[in-house]
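Right, one structure below, let's go through it.
Just one protein chain is left out here, and the rest sit where they should.
Now for subunit A:
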Amino acid sequence: MRRVVVTGIGAVTPLASGAQNTWQKLLNSQSGIKSIDTFDVSDIPAKIAGLVPRGEGDGLFNAEDHVSIKDMKKMDDFIVYGIAAADQAIADSGWKPETDEDQEATGVLIGSGIGGLPKISEATDLVNNGKTRRVSPFFIPSCLINLVSGQVSIKHGLKGPNHAVVTACSTGAHAVGDASRMIMLGDADVMVAGGAEAAVCRLGMAGFAAARALSTSYNDTPTEASRPWDEGRDGFVMGEGAGCVVLEEYEHAKARGAKIYAEVAGYGMSGDAYHITAPAEDGNGGFRSMRNAIRNAGLNPEDVDYVNAHGTSTPLGDEIELGAVKRLFGDHAQKMSMSSTKSATGHLLGAAGAIEAVFSILAIHEGVVPPTLNLRNPSEACKGIDLVPLEAKQRKVNVALSNSFGFGGTNASLVFKAV
């Protein structure tokens, strides 16, 4: 089977625009969660979110750097974020396919959990208020999930497989995993893969709040709200942004002298077959997804140094995941590190697995594991494992595993390995 490596990374997150900018803030224990001031939240119990910092200057997100003003109205924010993260990852990889052959060997697979919820909400208002004729001809392509992949392919002339994943909060991980398989099987030599999300709007907040999924006790102290495994956790914090990687067949990358961050060594999937929003209580789905990924990598659990957990800061999910990790890794659980970077970014839903893949790759590449913020009082069941509380930690990471679990009981785990 052909080997697949990561040669480019990109991220637009509540911490910053840019993978390195985001990573530095993450390692400095900064949080990207703040009060929502862009729309009315007076009637919504959760009033905070991880919002992409906008503006001009290093680390701030300026949409016009990536999309012309004319084209901006043809896409909802999740597409703009996705294009930006892809632009960054492609520039970082140095891969510029110009011949027909190279363009046809380069594909795109970027997903989203929800797609253009803000635009759907706006257009619904028009239709329900007798303004059907005001619905833009760009409405549908502005909110379709696969239009991130479509727009990226058009912008960069990428004519290989053009695909999109929709598996709720597992989307980003599935996208990276599926794209790596396309390269392994020879459908492409290079894939731009990732996830994008921008569902922080009244409709999105109201929906997740109604599902009782969001944190509501920390509206006055937003940076303390996302606290995976901490006794005071009370739900996840919505986030927005996008993560992207350039995946490349190993020999292809070597031949052009590309910088190689890590290898996509393994990919595992599973279904809970249990409940639409709650994880199976025994953590069996997450357990099998991790086990499958490690097996697919040809490794043993003892080889894993770092786990980037799904860890969303919900009362139920965090402990179930941790239980599955303890069962799978046994005594080795005490020797590895595991953290939840959602403590700093919030939960980027369909983008989460992609930015967390980027963090796992950087942990290997830079020999440091990012912290779990706000983890001051771990719940009783969350002891006996290094959850990297509060501060980043230097440690050699040869193998990293990243978990993503989504509504519908869909689980994905990725294993990255130093090359």
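For the reader, a short list of remarks on this structure follows.
Simple rule for what comes next: a residue touches a chain if its C-beta (ideal position, glycine included) is under 8 Å from a C-beta of that chain, and two chains touch if they have at least 3 such contacts; residues count from 1.
Following the convention adopted for this analysis, contacts and distances are computed from a predicted model.
Chain not shown in the complex: UniProt lists it as "Acyl carrier protein", one of "Carboxyltransferase domain-containing protein", "Alpha-D-ribose 1-methylphosphonate 5-phosphate C-P lyase", "Acyl carrier protein" or "ABC transporter ATP-binding protein". Only one residue in the set A:S42, A:S68, A:N128 or A:Q394 touches the chain that does not appear here, and it is A:S68. Of the options A:Q20, A:S121, A:S136 or A:N296, the residue whose C-beta touches the omitted chain is A:S136.
Although one chain is hidden here, its contacts on subunit A can still be listed: residues 68-71, 73-74, 133-134, 136-138.
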